[in-house]
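The block underneath contains the structure these notes are about, expressed in structure tokens.
With one protein chain removed, the remaining protein chains of the complex are shown where they sit.
Each chain gets a letter, A, B, C and D, in the order it is written, and its residues are counted from 1.
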Amino acid sequence: MSLDVRDLTVHYRTLRGDVHALDGATFSVADGEIMGLAGESGSGKSTLAKSLIRLDARMKYVGGTVELDGARLPVDDQDAMVPFRFHRVSLIPQYAMSALNPTRRIGRLITELLESRGVRAAGLREELHRRLDQVGLSADVLRRYPIELSGGMKQRVVMVLSTLLDPSLLIADEVTSALDVSTQRAVAEALVGFRDRGHVTSMIFVTHDLSLAHQIADTVLVMYAGKPVEKAATRTVIDRPRHPYTRMLLSALPEVGVTYAEKRLAGIPGHPPALLAPPTGCRFKDRCPLAAAECDEEPPFAEIAPGHRVACWKAG
Amino acid sequence: MRRYLARKIFVYALTFFAAVTINWMIPRFMPGDPVRTMLGRASLSDPGAAEAMRAYYASLFGLDLPVWQQYLNFWGSLLRGDLGTSVWLFPTPVTEVLLGAVPYTLALLVPAILLSWVAGNRFGAFAARSRWLDNTVLPLGYILTATPYMWLGILLAWSLGIVAGVFPIAGAYGFALQPEWSWPFVSSLAAHWFLPFLSLFLVAFGGWAIGMRNLIIYELDADYSGYLEALGAPRRLVRRYAFRNAVLPQLTGLAVQLGTIVAGALLTEIVFAYPGLGNLVLQAVNNRDFFLLQGAFLFIVIGVLIANFIVDVVYVLVDPRTRTQMQGGRA
Amino acid sequence: MLELRGLTKVYRVGAFGGERLHAVRDVGLTVHPGEVVSLVGESGSGKSTIGRMVLGLAPPTAGTVVYAGTDVARLRGHRRRKNYYREVQGVFQDPFSCFNPVFTADRVFALIRAEYFPRATDPEWRRRIAACLDTVRLDPAQVLGKYPHQLSGGQLQRLLIARALLLDIRLLVADEIISMLDASTRIDVLNLLGDLKARGLGILFITHDLSLGTYISDTTVILRRGRIVESGATTAVFDHPVHPYTRRLLASVPRLHRTWAQADADLAAAGDGGGCLGCARHPGGGHPPVEVAEGHLVGCFDDSA
Amino acid sequence: MTAIEPAPAERRWGESLHFARRNPKLIAGTAVIAALLLTGVVAPLFIEEGPNVYVGPQGQPPSAEYWLGTTNFGQDVFAQFAHGLRATFLVGLIGGGIAAAVGMAVGFTAGYRGGLADEALNMVTNIVLVLPALVVLIIAAAYLEARGILVQGVFIGLTAWPWVARAVRAQTLTLATRDFVDLARLSGRRGSSIVFREIAPNMSSYLFMTFILLFGGAILTAAGLDFIGLGPTQGVSLGLMMHNAVVWGALQLGMWWWFVPPGLGITAIVGSLYIMNVGLDEVFNPRLREL
Partner (left out) sequence: GDGGSGGYPREETLYTTGAQWGPPNNWNPIMNWAYTTGTAGYVYEPLFLYDPQQDEYVPWLAESGEWTGEDTYEVTVRDGVQWSDGTPLTAADVVFTAELGKMESVPYHNLWEWLESAEAVDDRTARFTFSDPRHQEWANWIYANPIVPAHLWEDRSEQEVTAASNEDPVGTGPYLYETHSEDRMVWAENDAWWAREQLDLNVAPSYIVDIVSTSNEVAQGLLLQNDIDLSNNFLPGIDQVLNGGSGISSYYAEPPYMVPANTAWLVPNTERAPMDDPAFRRALAHSVDVAQIIEGPYGGLVEPADPTGLLPIWDDYIDTATVEEHGFGHDPAEAETLLADAGYEDTDGDGLVETPEGDPVELTLIVPSGWTDWMEAARIIAEGAQAVGIDVTADFPDEPALRDARETGEFDLLLNNERQMSNTPWTYYDYIFRTPIQERQTTTNFGRYDNGDAWELVQELSRTPVEDTGAMQETIAELQEIQLTDMPLIPLWYNGMWSQVSNETWTNWPSSADGDPHHLPTTWRNYNQLGAVLTLTEIEPAG
């Protein structure tokens, strides 16, 4: 068991009250697993990703536990988290384009960061070059400033840097959303390559695009309104989704070849609930065609088949 | 990079041209013609003598030529370093008068600017560190920048000079001394220099501290800081990066603020009767010596231009971003 | 109805505009009433620039945009431009940035009213808006009087379409209007465009997502570095891509039922060596657009240019 | 949703008000300004004689009768202070107002028009920026035979605008790339109304803060001019009071009540304006709020 998250709850403090952006997430990621984390915008994907490594000033840890490789990850204590960061848990942020200090040469930045974490940079130089090579960058980039690189290059530099210490868990938050299809593919495949070579043990790959998750993830966790609604092996989620939300989401995806004239697809009516005061019970019930009285009670995130969990009364 | 500097130099050249032209206009389009000022002071009661003297001075100042020729001559003599003759200190050349004063002004300005900039930036970065410092010390910074230069000068002169009698409050060095490399002279020079320097320093210091504090907050909030923290970088490193990046806009700020600080130096010199450009400007105004005034103006503008240029060059050297943009690369 | 001929756009960048950037080069295409033309290409290929030129927001460096027989670049004067915008409108990628955040969302309607219908009475105007909102399937009560942040991206995007429909438009330039939307709302907007097309509207549909391109478009134009590399009927282009770039794009599209590996395998199975199929007939590396099938054109350009 | 965070108006104003009420900097700054403004507006109404009338004994320290003492000639320092506040606020208003107007006009035009207009205006801005304002003002003031607060304000305004123009230009440039500007053009709007009705409202808080800084700057500049003796030839201002106090030997004679209040007044006004500005920044700018 690489990562084990139990009831993790994180809120955002705002003027009007707490935004329940992550409300009791329970899931686990196995060694070597790439877990796709999918869901609509605002469903809490980034919140989950961030809370596993560093809560920002606006975020408030409310409850739950995280275990990494059998040891408790002190996500509630930012100072205690420091030793874990980079070494054990690492992140490729959503803002990879602007993640590098614009006034430092990349090589120097990496050296300084490593030294500050007590790692001798010289010892890692060769490995660094090798990994840059793996993602198709020449060692030359180390002498350049971030501004001199294209978006895709920066993305890959961040990727290499984040995984340099072979973390157990890598969180990649929408790392490809801003790229066009061919670059997106290259980056995504590079990530898989990292896992295959053991640079990272397991990975959470955040995306809003299920078809992209399908390309590289072993399992997919679908979130809705701050809660996980379904987790299963990727094929299972794509081919035999059990949660009505997942199903509707998939049916709304146009595929190459499908045309309006031939097959008119339908979206999901309605809106996700406001997370300031989330409704009780199942959060999808207002938009769910199957909703019934029992949905007023919150469905458990139950395992209905091995490795397949769904939070729906009707899924059973 | 070369193109960037070329462009800058072009702007500076244009500014210089505009300044010189304005400058040339000063004595010519001001009320109270300089020749009449001279005559007035010579108190000639005889109309004939007055007329003769008038013609004499008019030709001396070159005011009897057609306007366009005056303008060209002005450029000509300017390039020879000749700024004309002072009316007030007739017949001393303006350049000579100014060169006597410039060292004092520079002696105040250069250390005040550099030290306040360095100290203000350090302090601002330091204050942004804690809520407590931020709330107690920074208001002080605001008060300091809001203080009129001369008022701070007055307060210092009054409290430390007149009441406490610790510092002298007039002149550049003791009146009993002659410039020489001796301990009494140097210490006297320093004692006279200190208060005007201090008031300049303090006001400017406040401004830099606040600027830095605001910038560093933005920098600490920037994505790259967040990334560093997510990778567990110690606050020291994050702050160092933030500081370095925040210093860059402060450098530009230096260029923008230069004029204000120079103005502050002029006012401070007046308060402390420090024999620099400020006092000259004041006397030039009081004595309607527009040739001196234009000379002082030109000196100051050139000084500010040079300083601006230095800042620009330094900026290019320290900020990689400008360099790439200059190469036409896209951000 | 809309015809682009030899459209070229060169931006001057760098200090003093010393560098030139060829954003669009020699692009020609037509949009007929009731036709959806997809403009597909990677980021920076010049799609938006074409859209902006069509909308008269950027003057072309060379070539012409001809709409209903008139050259758009020649539409000098406020009145003429207004008349053009009465028939041609645009909707942009980012619905949030299309609304002025300090005003309520329906200000976009008010602007149209102020410029085009200054004499409309309030009830008349309300009726008109209601009709348009109905077309885009929005409930007036839900969207009017609200600030942009109180509405979802899909709602905002639909408001923008409704805004365009207030005028009797004949042509809509839709620049990546769905890429910012969630999968669940995307399809609604696409369906809406489909409905409009059915009513005879010509649509220039700009996207970098090929899978969306096929859903409603009749014609697909693939753009690369400002040039058209392949164009033709959507089905033709997707089913029989000729240019290697098109094929590479298609293979990179993440699809639900086919992984990248499978796509590569398929290509390999088809014996695709990665060359341009058009070049088979025009050897010698690079050729101007040629017709490989009816209405299916392929251009092969030297990349170094 | 991607990185673009909407800056929603209603919530913004509502939140702004919320934070404004809770922001000690803003409250303190506003309170001081209000108090001084009130003094400047109201107190002169109760002072029957003008500020320059000899009303009492000469050179008296503060007392119950003369709150801030009297000058060498027996003028009431408080009366001068109150009138001076008025003049000082006026100069700030005129100078700041004109600088803001010119700076915005130039900034908006340069930023929105772009191209040649931008190049030219940029050049002008850079030139004026580099010329040391006070020296230019000294010359301009020396040029005038009779100087009033109004003219002083106008002159100050005409030299203080360049950095505003720069800042507004930069802001306009970013805002002009926002799609709603293009959309307004598609709605048949003219350039000028796009600038003033679409772009400017988005910068309102920024523009307001700019004005505050200009206001304070104008006051300081005016004080400097007054101090050199190039202040208004009629009337009182705080700078002129300082000038008079110094000229009449208040320092040497230890008449602190003569030279402390005007300087303190200026510092209080400008300092409060600056602090208000930080307060406003914190109110409008969510990123600064937690600090």
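Worth pointing out:
Following the convention adopted for this analysis, a contact is a pair of C-beta atoms (placed from the backbone, for glycine too) under 8 Å apart; a residue touches a chain by one contact, two chains touch by 3 or more.
Quick caveat, the model's predicted, so the values are computed rather than measured.
Counting contacts over the entire complex, the absent chain touches B, D. Counting over the whole complex, chain B has residues 31-32, 36-37, 39-50, 52-53, 56, 60, 86, 88-92, 97, 100-101, 104, 161-162, 165, 168-172, 174-179, 182-185, 188, 191, 270, 273, 275, 279, 282-283, 286-288 touching the chain that is not drawn. Listed by residue number, the positions of chain D touching the unshown chain are 52, 54, 58-59, 72-74, 142, 144-147, 229, 233-234, 244, 246-249, 251-253.
Methods note: only the chains that are shown with their structure count from here on.
Shared contact partners of chain B and chain C, listed by label: A, D.
The most central chain, judged by the distance from its Cα centroid to the centroid of all protein Cα atoms shown, is D. Per-chain Cα centroids separate chain A from chain D by 50 Å. Between chain A and chain C, the centres computed from C-alpha atoms are 31 Å apart.
Multi-chain contact residues, meaning those touching two or more other chains, occur in chain A at positions 41, 95. Listed for chain B are residues 325, each touching two or more other chains. Across the complex, chain C is touched by residues 1-2, 4, 6-12, 178-180, 182-190, 198, 201-202, 204 of chain D.
On the chain D side of its complex with chain B, the touching residues are 25, 123, 126-127, 129-136, 138-139, 142-143, 145, 163, 216, 220-221, 223-224, 227-230, 239, 242, 246, 251-252, 254, 256, 259-260, 262-263, 266-275, 278, 281, 287-288, 291. Against chain A, the residues of chain C that register as touching in their complex are 42-43, 152-153, 182-188, 190-191, 194, 208-212, 214-216, 234, 238, 248-250, 252-257, 259-260.
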